[in-house]
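Here the structure is laid out as structure tokens; the discussion comes afterwards.
Every protein chain of the complex appears in place save one, which is left out.
Right after this comes chain A.
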């Protein structure tokens, strides 16, 4: 019996430029992206690129990115990477990150207190 995809799966599908009606193959692929276990130590190193703009407390124009649920963080970065979310600097930065690196960042930033 087909199960309705989870909202995050749909969100990530949209981020990847796919239709909301996710196929079974796509759902597997999305499941794999969301299931990658991030290496928090690598994430900490990668985070140093982010902290030049993102203060822990955030600012009016540059939001705080600490303490997010990991999956939401992954979805947001894939959004910039695929161009679904528009912002030139964030698109450029996310465009260079691999799925593993995004997971590592999510794992690291997720551990920081907001």
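FYI, a contact is a pair of C-beta atoms (placed from the backbone, for glycine too) under 8 Å apart; a residue touches a chain by one contact, two chains touch by 3 or more; residues count from 1.
Going forward, contacts and distances are computed from a predicted model.
Just to verify: the chain that's not displayed, which of "NADPH-dependent 2,4-dienoyl-CoA reductase, sulfur reductase", "Dipeptide/oligopeptide/nickel ABC transporter ATP-binding protein", "Protein kinase domain-containing protein" or "Thioredoxin domain-containing protein" does UniProt list as its protein name?
Spelling it out: the chain absent from the display is recorded in UniProt as "NADPH-dependent 2,4-dienoyl-CoA reductase, sulfur reductase".
Of the residues A:20, A:72 or A:89, which one touches the chain left out of the display?
In the complete complex, the chain left out is touched by residue A:89.
Contacts of chain A with the missing chain: which residues?
Residues of chain A in contact with the hidden chain: 41-42, 45-46, 48-49, 51-55, 58-62, 88-89, 91-93, 95-96.
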